[in-house]
Structure formats: structure tokens, C-alpha cells
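Just one protein chain is left out here, and the rest sit where they should.
By letter and in written order, the chains are A and B; residue numbering begins at 1 in each of them.
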Amino acid sequence: MIINKVRAPIALFAVLFTLWLLLSGTLAIDVLAIGLLVSFAIAFLLRDSSVLYAEPHPTPIAFLAVVLYFFYFLKELVKSNIMVAGIVLTPSMPINPGIVKVRTRLKSRSGRLLLANSITLTPGTLTVELRDEWLYIHWITVESTDIDVVTARIVAGFERYLEVIYG
Amino acid sequence: MGIILDVIGGLLLIGGASFLVVCGLGLIRMPDLFTRIQAGTKATTLGTLLTLVGATCLRPEWGIELLLIGLFTFFTNPLSSHVLARAAHRSGVRKLSTMKVDRLAEDTGGES
Partner (left out) sequence: MGNFLIYVAAALVGLAFIFAFTRFIKGPSAADRVVAFDVLTIISITGIVLGALAGERSIYLDVALVYALLSFLGVIVVARYIEGGF
């Protein structure tokens, strides 16, 4: 945890400064100096509550997992959009909505947040509530209500990558 | 080359806008709140992203700003829909819904 105390504000600083660079869009020395100063001040003031930023592992394998996760996610996003568009455009509206419960193996808070976010954007599913390791998911076409079956169906694909990133 | 990129960009713009139309239609046609949120979040995310990619094809020099808008919608869209769904469920909108199963209501014991 000592390492996290040091790493978290640095990670926050890096995120803030990158955002500043993208927003300002110049490399003028005065603009850079203001950005450095403000990012440092914010990272310093929030040093105790920035633990979230140190949760991903900074290893090469985790980085590779981030890239793979991103492409898997894009694929699922396109699939989900086409599926929902298909449902909306079908005159009979083939839906069977319900809320199901799944379990996640992820321990870290930001890992669970990312998982919930990803689930919301993928085929016909929407995270309604997060309670410890349980996620409650609204599913537009319920195929099963058994916890293990649903977990394998909805969560497993993302969890595979997120487990590498967050451990 | 410039013309090809222009046409691809324009087609991407139209594709994204069509997804937005489908989303609006879904908002009207879906029977209850949760399915409306589904239609609202999915189709709009891809619609907006496609439009932004199309705009980047037309104006490559705006790339960074468009990327920022894209990233922002990408992260906030699911969050706001999740918060809305939770608020609706807690405030009891579920009683009006057409859901077959509701594990969350079972676990909270029906009170909220």
C-alpha cells in the first residue's frame, strides 16, 4: 500500500497533464508551465483520494491486455448497436426484458466500474445496481436466470482482460 | 484522395445520424423505461462515435478535439444511463414495467 501512496498521485498527475496537452493543443512554454503547475496542485491536493488511478498494473502484459480489451470492446459495441437497432426496426418488437444477477471475480473498485460500464454498452444489457461482488443487470432478451450461465454469457468475455489489467 | 476521404467521411456522418434516428424511434416504441434507456444508450454511442470519425475524415486537423469529445461520450454515456436506471429502480418505476424476472427487487425484499 505504501507504493500506491506514491504511485496514485503520479498517475493522476499524468492523466491531468495529458488532458491539458490535448485541450490546449500547443507546446508553447508558458501554456505548458501553467498546465504543469495546475496538474501538480490538483494531484497534490487529491493525493489521498486518488488511489483509483494506481489500481491498474503498470506491466507490459497489462498494457497488451488494455489494447486487446479495447478491440474486443469495439467489436461488442458494434454488435450491440446493430442488435438493438434490429429490435427497434422489427415491427413485432421481439423483447423479453428482465433483471438478472451475476457475480464478478474482480476485486478492485475501478475494475468493477469498468466492467459495469462495458456491460452497459454491450448487447442488450444494462447495469442497474452494483453491490460488492454482485451486479444486477437489465437484459432486454432474457435467455436464462441461472447465475452461473448468465455470468459466463455476459461477464466472462470482459473479465478475462480486466483480470490481467487489475489482477 | 481528398475526394475519396470526403465521400467516406460524409457516408460515416450519414451512418451515425441514421443510428441516432433509430435510437429516437426506439425511445418512442419501447414499452417501458428500462428498455428505453437501452435504446437510448446503445444506438447513440455508436451514432455519435461514427459521426465523430466521419468528421475526422472530413477535417483531419480537428482530430484531437473530436477525439476528446468521443472519449468523453464514450465514458459518460453508460455512466449516466446506469445512474438513471438505478434511480428509476429505487424510486419504484419498476412496478409499471413489463419485466418477467426482477432479481434486484427480490433481493431488496420489494421495499425501497
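Note that a contact is a pair of C-beta atoms (placed from the backbone, for glycine too) under 8 Å apart; a residue touches a chain by one contact, two chains touch by 3 or more.
The structure displayed is predicted, hence computed values, not measured ones.
S.K.: Can you list the shown chains that the omitted chain is in contact with?
M.R.: Touch partners of the hidden chain, whole complex considered, are B.
S.K.: For review purposes, identify every residue of chain B that touches the missing chain, sorted by number.
M.R.: So the residues of chain B touching the unseen chain are 3, 6-7, 9-11, 13-14, 16-18, 20-21, 23-25, 27-28, 33, 36-37, 40, 44, 47-48, 51-52, 54-55, 58-59, 61-62, 65-66, 68-69, 72-73, 76-77, 79-81, 83-84, 86-88, 90-91, 93, 96.
Here is the rule we use: only the chains that are shown with their structure count from here on.
S.K.: Provide the C-alpha centroid distance between chain A and chain B, rounded to the nearest whole angstrom.
M.R.: 16
S.K.: Contact residues on chain B for chain A in the complex?
M.R.: Interface residues on the chain B side: 19, 22-23, 25-26, 29-32, 34-35, 37-39, 41-43, 45-47, 64-65, 67-68, 75, 77-79, 81-82, 85-86, 89, 97-105, 107.
S.K.: Which residues of chain A touch chain B in the complex?
M.R.: For chain A paired with chain B, touching residues are 22-23, 25, 77-78, 80-81, 84-85, 87-89, 93, 95-101, 116-118, 120-121, 124, 126-129, 136, 138, 140, 142, 145.
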